[in-house]
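== chain A ==
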Amino acid sequence: MIPTEHVIALSAALFTVGVIGALVRRNLIVILMSIELMLNAANLAFVGFNRMWPGTEGAPAVDGQIFVLIVITVAASEVAVGLGIFLSMFRNRDSVNVEEVNLLKW
Partner candidate 1 sequence: MGGIDEHLLTIITFFPLAVALGLMATSIIGSALGADGLPDSLWQAVALAGTTLTFLLSLYLYAAFDPLETGFQFTEHAPWIAQYGINYFIGIDGISLLLVVLTTFLMPIVLLAAWNDIKKSVKTYLFFMLALETGMLGAFVSLNLFQFYVFWEAMLIPMYFIIGIWGGARRIYAAMKFFLFTMVGSLLMLLALLVVYYLNFEQTGVLNFDYISAPGTAAVGLLDTVVSTDGVWWKSQTWLFFAFALAFAIKVPMFPLHTWLPDAHVEAPTSGSVVLAGVLLKMGTYGFLRFALPMFPVAAVAFTPWLMGLALVGIVYGSLVAMIQSDIKKLVAYSSVAHLGFVMLGMFALNVHGLNGSVLQMINHGLSTGALFLLVGMLYERRHTREISEFGGIAKPMPVFAALFGVVTMSSIGLPALNGFVGEFLILLGTFLVNPWAAVIATSGVVLAAAYMLWMYRRVMFGPVDNEENRGLMDLGMREKVVIVAMVLPIIWIGVYPNPLLRRIEPSVIELIRVVEARSGGADEDLASLTSSHSLSIAAPQGVSIRRSLQEQP
Partner candidate 2 sequence: MVNGVDSDLLHWIPLLPLAAAIYHGVMIGLVRRQTPQTVVAAVSCGAVILAFVVSFMALLDLLDQPETSRLLVDNVYTWIGAGIGTSAISAELAFRLDPLSAVMILVVTGVGSLIHIYSIGYMDDDHRDDKGFQRFFCYLNLFTFSMLVLVLADNLVLMFLGWEGVGLCSYLLIGFWYSDSFNAYCGSKAFIVNRIGDFGFLIGLFLLFGALVEAGHPAVSFSGIEQHFSSIVDRTLTLPAWLPFGTEWRLVNVIGLCFFVGACGKSAQLPLYVWLPDAMAGPTPVSALIHAATMVTAGVYMVCRMSFLYAAAPEASAVIAWTGGITALFAATIAVTQTDIKKVLAYSTVSQLGYMFLAAGCGGFSAAVFHLGTHAFFKALLFLGAGAVILAMHHEQDMEKMGGLWSRLHATRWVFLIGVLAIAGVPGLSGFFSKDEILVAAYASHVPGHDWLYGIGLLTAGITSFYMFRLFFRVFLGDCRAPVATRDHITDPGGFVVKPLWVLAFFSVVGGYFGLPQVWGDLIEMENSNSLANFLAPVLTSTEAHHLDHSTEYGMALAAVGLAAAGAALAWLLYVKRPGLPDRLAKQMSGIHRTLLNKYYIDEIYDAVFVRPLVAFSDRVLFRTVDAGLIDGVAVNGTANTIRSLAANGLKYVHSGLTQTYVFMMLVGAVAIVMYLLP
C-alpha cells in the first residue's frame, strides 16, 4: 500500500504548483486552472488522510471522501462563476490579463 506520506507529498507538490501558478501567471484562465490544482491537492490530501481512519465494522469512516465530493461541487460552481467573470472581462477589455483589471483600489 502506498504510504500516506507519499500521498501528502504529492498533494503538497500539486498545491505548491497551484500557488505559484496563481501568484505569477497573468492569464485569468491559467489562474483559474491553478486554483483547481490547489483544490485537487486538497482533495488528494482528504482522500489520503481518510485512509488512516478505517472506522468501525459496518460503519466505515468516509468523512474525507464526503468532503472531497463537497469540494468538487464547490469547485464546479466556482469554475462556472470564474468563467462567467472571464467572459465578461474578455468582452469588455479584449484581454484576460488580470493586471489590467485593477479599478477596485484606493
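As a selection rule, all candidates are chains of the complex that A comes from, given by their letters.
Convention: a contact is a pair of C-beta atoms (placed from the backbone, for glycine too) under 8 Å apart; a residue touches a chain by one contact, two chains touch by 3 or more; residues count from 1.
Here the structure is a predicted model, which means the values were calculated and not measured.
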Touch-positive candidate for chain A in this complex, from 1 or 2: 2
Of all residues in chain A, those that touch candidate 2 in their complex: 19, 22-24, 31, 98-99, 101-106
